[in-house]
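Have a look at the structure below, then the notes.
Missing here is one protein chain; the remaining ones are kept as they sit in the complex.
Entry: chain A
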């Protein structure tokens, strides 16, 4: 039986034997793995990184104003690390007031982006909170609800 195709088991055996032969042929180092030494020393050929050199283009007494601007810019870049001043500008408005304003601000701007239906809901909620005449509300509400539902055409 099954003469055309090899049996699955014999196939597997053949494959394993092939793999064995191939992996034995592969060369491998018989040496224990070298531990990767983390070197703490970096070699550097540039003086720029060792010494603190200023920028090479200079101008004095206003001979070339662009270069004088550049000098200030370049040399302040080097000194930025040394400057540890706070850059906080004095606020005109205190933090608490800002927080209060923001609370209301978020609400008002948020309303702008609601869809119409949601806006109506919001209005209802608002009106609920306000102590308005309830009758007026109850009158308007059923009519609004009626509008929302589909009205069957009367025969």
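Everything below uses one rule, namely that a residue touches a chain if its C-beta (ideal position, glycine included) is under 8 Å from a C-beta of that chain, and two chains touch if they have at least 3 such contacts; residues count from 1.
We adopt the following convention: contacts and distances are computed from a predicted model.
Asks: For the chain not present in this complex, what protein name does its UniProt entry give, out of "Protein YIPF3", "ALA-interacting subunit 3", "Exosome complex component RRP40" or "PRELI domain-containing protein 1, mitochondrial isoform X1"?
Replies: Going by UniProt, the chain not displayed is called "Exosome complex component RRP40".
Asks: Check the options A:50, A:109 or A:151 and report the residue that touches the missing chain.
Replies: A:50
Asks: Provide the residue numbers of chain A that touch the chain removed from this figure.
Replies: Missing-chain contacts on chain A: residues 37-64, 67, 70, 74-75.
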